[in-house]
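Here the complex is missing a single protein chain, while all its other protein chains stay put.
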Amino acid sequence: MNTPLHLWLIPLLPLAGFALNSILGRGLPRWLVTTIGLLAPLGALIVVLNAARGLIGYGAGLPALPYVETCPNPWIALGSLRIDFTLALDQLTLVMLLVVTGVGFLIHVYSVGYMKDDPGYARYFSYLNLFLFFMTTLVLAGNLLLMFVGWEGVGLASYLLIGFWFTKKSAADAGKKAFIVNRIGDFGFLIGIFLLLSNFGTLSFANLSALVAANPAWTGGVFTIICLCLFIGATGKSAQLPLYIWLPDAMEGPTPVSALIHAATMVTAGVYMIARTHFLFDRAPIALLIVAIVGAATALFAATMGLLQNDIKRVLAYSTISQLGYMFLACGVAAYSAAIFHLMTHAFFKALLFLAAGSVIHAMGGEQDMRKMGGLRKKLPVTFWTMTIAVFAIAGFPPFAGFFSKDAILYYAFQQGMNGKILYGVGLLTALLTSFYMFRLWYMTFFGETRSHDAHPHESPWSMLGPLSILAVLSICGGWIGYGEGLGRFGEYLAPATGKLPEIAATPHLELILSIVAVLIALEGLLIADKYYRRKPERPAKVAAAMPGVYSLVSNKYYVDELYGAVLVKPLLFLSRYLLGWVVDLGIAGGVAWLLAGLANFGGAILQRWQSGNIRSYAAWLAAGAAVVLLFAMTISAGGWAQSLQIILKAMGR
Amino acid sequence: MDLLNQSVPLSWFLLLSAALFALGIVGFLLKRNIITVFLSIELMLNAVNLSFVTFAHQWHAVKGQIFVFFVMMVAAAEAAVGLAIIIAIFRARGTLAIDRIDLMKR
Partner (left out) sequence: MHVILFAVFAVFCLAGAINLLVQTHPINSALSLIVVMTSLAVLYLLLGAEFLAAAQVIVYSGAVMVLFTFVIMLLNAGREERTLGSRVARVIGLPAVVAILAVVATVILHTQGLGGAAMSQGFTTTEELSTVLFHELLLPFEVTSVLILIAILGAVALARVEGSSADDAERTGQ
């Protein structure tokens, strides 16, 4: 007997939480707001766990995957176009849902402690629940249009949460920047949707995948264009080149928001989307190559920028962009399961990194500059140990989670012929840089002497430390599931959803050799960071002085924001101010209004002179009117309307 | 003695009536004193009366003459009320010139 899974509860519970907290939140007592805010994601998590109980062996009575729930009334039914509200659960969706609701719930719990003193408490939780609603919709969507609804919605939630402290101008600006840059990507996504619709007539994943599978000869051409358009959307949402600029600025939002949205879940939506539509990408090898190149380039580029940042959250932001680049690299070499695996492990350790950073910031009374931190190891023990685990995980040390996933990506990249070797090299270099700047962060924050004498660091409450601990455990053992040939049990599980991993030429011990190389690289990064930031802390300054040009270029993020500003923003502003503002708005619209008013005025002025109050002119007009009537009467009686007009016209002409 | 049988063409009466009417209009267009304007209106009424009587004669219809009778009655009533108004205006404005009796701002 198959029990229904009630997938619709997963998005709707957070939506209810959003509605309640946003409408009633201000008036409710804080404990009630917290309860509503936590119950909603907890409820969603419970439904997901119920659906996932087959993974741990209690799968009796679970319906088989893929499991689909459709609303009986279609969303759009116009002629041949039919789009339904379909929620579809397959292995990929289940993994994503576990990550989203699991990590999401932990971050909700963390927020209770972090946002304790904030006056916008209820608003925060309502936005967080809103985000969860849209994200689960995105993940559960059974067709591209519903996914797009979720896609846009998470962008909206991101805007609201980045600009949460909207009274601060930088925060409000960051929110706007995020939304606008996302929109540019969404434009590409929409074009992709339109092309898909016009070429295949359907947007449902199941139908599209069946259609494509039934025609093995279809490749290239229109697929390439569609996939590139979809990829543009992914670059916007997942902060790849050239649309990554919003993510560092998004750190203006509260730290739990950065953890949830800009590390674990929203930015991974692009990766998820590509994995979901992998059957299209498989038919467009050129598009895949571009995806891989962009991913690798972004990974390296962002890693270089993370080297010199001083704000702890900015380092983590660039690190996120870099790791996302890895995931796209994996997609680009058609190892979709590897990308999802890295997505999962990254969610664990990146969320942990952000939350721990939040704990540090909270302890330092709001200070985010690492140059003012130091020696926190003894004062914040739990934070220190959890963050250490996360740093080792992201650097790729075994047996932590990051090692398995990063390794798998590099391995599959290496297999892809000549291009693959280059991509592998780039990935390896990025791994070195990642290890270096993460340990730099570690050393600067926790070791050495306290550089700030105003702060009184104290350990955070258990509402914050609890999620940290749980995530730390996950960061340790989260990768073990992918151990083994072809990503082990993880890859096996995902294969029906994301396709088989690429065939590997069985070179003996290649994987082992590559793993050892990766670990050595990570170790090298640790040692360099140790030298520069623990043993000889004066060295970095000397190196910076030796290469002033390069140093300033990198520490100013290659002036990309300034470049965009000059090339794109300024001309647009100019155009809108002068062309649209003056010409269209003032000139045309204002001119038309002025003209109409002028006509009315003019007409009125003319007619006004008739009402002069002069009785004699009235009398004259009376006489004139009588004359006209008489003329008409005479000519009409002489023969008809038309003839009378003719007679008058002739008389006037003469 | 064909005297009694000589007839005046009715068109002459009508032309006279038209001329009197036109002169009446000229009067109310050009005269400045209210009372004189009123007199011109009376002139117009009389001209119309003449044409009514003329047509009554042509068609041998007594009703034409009765209509003239009614016109006279109405003219009398109108004269009474109109003159009362003129008196009231004179009291209020102190002048009988129609150009000066207007409250509408130009």
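Structural remarks
Chains: A and B, in written order; residue numbering restarts at 1 for each.
We take it that a contact is a pair of C-beta atoms (placed from the backbone, for glycine too) under 8 Å apart; a residue touches a chain by one contact, two chains touch by 3 or more.
Keep in mind it's a predicted model, so treat the numbers as computed, not measured.
With the whole complex as reference, residues 3-16, 18-27, 29-33, 35-36, 38-40, 42-43, 46, 49-50, 53-54, 56-58, 62-63, 65-66, 68-70, 72-81, 83-88, 90-91, 96-97, 99 of subunit B touch the missing chain. For subunit A, the residues touching the absent chain in the complete assembly are 614, 616-617, 619-621, 623-624, 626-627, 630-631, 634.
Convention: only the chains that are shown with their structure count from here on.
Each chain gets a centre from the mean of its Cα atoms; for subunit A and subunit B, those two points are 92 Å apart. Remark: subunit A residues 611-616, 619-620, 623 touch subunit B in the complex.
Of all residues in subunit B, those touching subunit A in their complex are 25, 28-30, 98-99, 101-106.
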